[in-house]
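Missing here is one protein chain; the remaining ones are kept as they sit in the complex.
Our next item is chain A:
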Amino acid sequence: MSATHLSDNQRARSAIFKRLREIPVSPLPAPDVQAYFRAQPTVLVQSSANRIERFITQAKSWRTEIIEATPGTWQEYVAEVVQKKSLQRLLAGRGTSFSEGLNRALGNKLSWYDEDLSEIKPILFSETDAGITTVRSGVAETGSLIVWPTHNEPRSLSLVPPVHIAILYASDIVETLFEAVSTQNWASGMPTNALLISGPSRTSDIQRTLAYGAHGPKELVLILIRDDVANTQARA
């Protein structure tokens, strides 16, 4: 930046801080966010099966399509979705716990997000039918997906293609966003981008009429792997 800019910025900064600091303001108490959330009725419900059911109901209310699978069968379900929606070109990230399974299930329909955005842009914007990503956690209270993009699974993978296929272990479902933020201690190391996703992209800007697929994905499909105890036992 130019020298004039620096001085302009310093002028503005010190003028603003002067106006703010010039007057005495006594510090007010911080909110007790933890106490608030601990007292919420939803948090008091301890049963995990119940939590997963609530997650499913809420997620569906945002038009997330949910496909329940098991740790052994999820690849088949992904292949089935791809078949049913006649998706031709899919994009996913290498190096996740699902990469190998996806490769086996989808074969040559699957490409990897290996290049920089600038190189992959034409493919991402015009030739990709669906992006596949992992999900860090689910939020039962609101049916939301917590997605932390990485260098393997970049931010645009869950954003640009018209369909987003997300994969989540049921055991990773938490009660509230607050639970995730606090127990996973997010504040100690935030990623470049952390996302809470609830359903496909939508808008009500034209006469309050709800329409999906505004700028992000038109469809959100969640493969929910039921690795929670009750279910694995039932199937075993």
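Note that contacts are C-beta pairs under 8 Å (C-beta built on N, C-alpha and C of every residue); 3 or more make two chains touch, one makes a residue touch a chain; residues count from 1.
Assume contacts and distances are computed from a predicted model.
K.L.:
As a check of understanding, state which of "Iron-sulfur cluster-binding protein", "Sulfurtransferase", "ABC-2 type transport system permease protein" or "Porin domain-containing protein" is the UniProt name of the chain not shown.
P.N.:
Matching the unshown chain against "Iron-sulfur cluster-binding protein", "Sulfurtransferase", "ABC-2 type transport system permease protein" or "Porin domain-containing protein" yields "Iron-sulfur cluster-binding protein".
K.L.:
For the chain left off this view, which of A:98, A:113 or A:169 is in contact with it?
P.N.:
Of the listed residues, the one touching the omitted chain is A:113.
K.L.:
Have a look at A:60, A:85, A:109 or A:202 and name the one touching the chain we're not showing.
P.N.:
A:202
K.L.:
For chain A, which residues reach the chain that was dropped from this view?
P.N.:
1-2, 5, 8-9, 11-13, 15-17, 19-23, 25-34, 36-37, 39, 58, 62, 113, 115-117, 120-121, 125, 141-142, 144, 150-151, 154-156, 159-160, 176-178, 181-182, 186-187, 190-209, 211-217
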